[in-house]
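All protein chains of the complex are present and in place, except for one that has been dropped.
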Amino acid sequence: MIPMMFIISVICFTVIKLQPGSYISQYLENARVSPQTVLMLKQTLGLDKPPVEQYFYWLGNIIFHGNFGYSFAYQMPVTDLIWQYMGWTVVVSLLSMAFTWLIAIPLGIYSARHRYGVGDYTATFLGYIGMSIPDFFLALLLMYLALSLGSKSVGGLFSVQYTGAPWSIGKFIDLSKHLWIPMIAIGAGGIGGLMRIMRGNMMDVLNSPMILSLRARGIGEKNVTWKHAVKNAINPLVTIAGMSLPGVFSSTIIASIVLNIPTMGPFFYSALLNHDQYLVMAYLLLLALLLQIGNLLADIALALVDPRIRYT
Amino acid sequence: MKRKNKMVKEETDFQRMMKVLLKNPFGVAGMIILIIMYTMTLFAQFISPYNFTDLHSKYTYLPPTPIHWIDSKGHFHLIPFVYGIKEQRNPVTYAMEYVTNKNEIYPIRFFVHGESYKFLGLFKTNLHLFGIDPDAHGMLALFGTDEYGRDLFSRTIVGGQVSLTVGLLGIAISFSIGIVVGSLSGFLGGTFDLVIQRLIEILMSFPTLPLWLALSMIIPPSWPSTWVYFGIVTVLSVLGWTGLARVIRGMTLSIKEKDFISAAKLSGQSNLKIIIHHILPNIISYVIVVATLSIPGMILAESAMSFLGLGIKEPMTSWGLLLSNAESLESIELHPWFLIPGAFIIVAVLSFVFVGDSLRDAFDPYQYERK
Partner (left out) sequence: MLEVKNLRISFKTSKGVLTAIDDISFNVDKGETLGIVGETGSGKTITSLSIIRLLPNNAISTGKIFFNGLNLLDLPEDKMDEIRGKKISMIFQEPMTAFDPLYTIGDQFSEVLFKHEHVSKLEAKKRSIEMLRLVGIPEPEKRFYQYPHEYSGGMIQRAMIALALLTNPELVIADEPTTGLDVTIQLQILDLMQKIQKTSNLSMIFITHDLGVISKMANKVMVLYLGKIFEFGNVKDVIFNPIHPYTKGLISSIPTLSTNKNDKLHSIPGNVPSLREIKSGCRFYSRCPIRMSICEEKAPELIETSKGHFAACWSLEKNKSVIING
């Protein structure tokens, strides 16, 4: 994994450096900033050194000091910035995932048990629609819907009166009123795929010889379906959950930008536009790392729920 | 027994595939919709009543123009019409605003001579499929207009040219790369294979969206709109080839071991010939299915990038770019018609998904046993 991360870091760095212009480009156009100031700024930020040197400087900082650099735009260490907004990113991501799963799994089970029926086709169709809607568009649509229904809690995480206020029941309720739009906007896209997988797994299990033997024990169809069939069908999905974690993280980017939610998304976006290179690189690095961790977590989770794997 | 079966098996694999394909109503519907859409984009400028870049400063922020058959006096007109628009001072705010003028009636005609354009960049003409009198005091804005008075309907149709082709081009490029790299990797093996495999692993450890966004920043802002278009296509294809390459490599490896390859080798065919004549045909059906199912991802990615301002640049337009007009709350509240291009994205993507799904069922040789 380590050599991979190395190469990944090189790629991150290269991608940023290939972008024409840098943070100081905006000042070059600005008549009020003198060329000397620009030069000084360049030196201070270390942008005047050759790229290779910049790379090693950056890498060294990360490895030896845990320092991911400095955000030019926000004037604070990148690590602090990411840390601040990681909280909400995680919350929104997990909630969206929960939304996706809470809808996809039951639908998958239902489709498998009533396969080729009207419900099956309808569920599949709806799942496809969910996959086809761009998530930013869904966010916009939901905003429009909420507005036309007279809701005032559209956009952002809190209404004006609760922003910055200490936590209370009221604040919590306000939060939940705001959270449902991002939850649906981000989570809807994943329903279709997950549902189809669950449906396939369920159908495989229901056709297996194990089910016949279970039914012959007279424990009742309900037990057979929910206690045994569903558990067997869901098990492999645990790996999927782990691996989709970084994907959900990146899905929050666009919806957060549209809905103005303080997750990493909008910051990544403005960092990109501002050539705030350290922030961008750190975020890309983080996402790549998350993918590795996600895979690892997925494997561990599978070992936890499947007794057959534990002993290998 | 066996001889009898062989005689009955008249229909070819292709015919059998077509039968299954046509059985699926979703696939057929998707196919038809896509054909319609692509034809529309081909004749985009002809179908649009207006040129997509023309400004109509008098008619900014128009909601979609209602079409009527019965006028304010209760007369029925055979040919549908729209009302004119006149400028009027609002008695309360004293601001100038545009209101419907029921006294002016403009029938909608077909094959109207409107604003001139170059058809497919070939020849100049001013024939439009439908529209109203070019001197009219009003507009036939089926989807409304934007802040510059540009007709959204025309812009949507023309935007389709970009949105629908970016995906196709992107897939074409990334799949070519994927097939070439994958089959070479599987066929040649050795160090080449190892290096490629590592590369694929690394590329796949990035979540695609942030990387696409970051890559799109590499396109210099100074580039003209068409260059940007190709830049976007390149960005999309850079990450798209890895998945396919991996699978192609696997398929190549398994086919390589099969006897007919050794036979070909023994008969002296060159490596390249072997790849082309023997390996590729077995892979084609899989590739087609995956291609059709990957195009939606590219269309969605392009629209996301353009929406965020990191994609297609003016004067070109795409559905995603059109949607960027709707990015604020006020915008949606005041001009909800800006959301219409989104519906086009959904329909296009959905059609691809349906076609891809039914293609996958059609190619699956086990489809017939399962019922």
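In order of appearance the chains are A and B, and numbering begins at 1 in each one.
To be clear about the criterion, a contact is a pair of C-beta atoms (placed from the backbone, for glycine too) under 8 Å apart; a residue touches a chain by one contact, two chains touch by 3 or more.
What you are looking at is a predicted structure, and each value in this text was computed from that prediction instead of being measured.
Enquirer: So which of the visible chains would the left-out chain be touching?
Expert: Touch partners of the hidden chain, whole complex considered, are A.
Enquirer: Based on the whole complex, identify which of A:Asn232, A:Ser251 or A:Gln277 touches the chain you can't see.
Expert: The one listed residue touching the chain not shown is A:Asn232.
Enquirer: Of the listed residues A:Glu53, A:Asp80 or A:Glu221, which contacts the missing chain in the full complex?
Expert: A:Glu221
Enquirer: Of the residues listed, A:Thr14, A:Ser34, A:Thr122 or A:Ser213, which one is in contact with the missing chain?
Expert: The missing chain is touched by A:Ser213.
Enquirer: Taking the full complex into account, what residues of subunit A touch the chain not shown?
Expert: Residues of subunit A in contact with the hidden chain: 208-210, 212-221, 223, 227-228, 231-232, 235, 305-308.
The definition used in the following text is that only the chains that are shown with their structure count from here on.
Enquirer: What residues of subunit B sit close enough to touch subunit A in their complex?
Expert: 26, 198, 201-202, 205-211, 213-215, 217-218, 220-222, 296, 300, 303-304, 307-310, 320, 323, 326-327, 329, 332-333, 336, 339, 342, 345-346, 349-350, 353-354
Enquirer: Which positions of subunit A touch subunit B when the two form their complex?
Expert: That would be residues 4, 7-8, 11, 15-16, 18-21, 125, 128-129, 131-137, 140-141, 143-144, 147, 154-155, 246-247, 249-251, 253-254, 257-258, 268-269, 272-273, 275, 280, 283-284, 287-288, 291-292 of subunit A.
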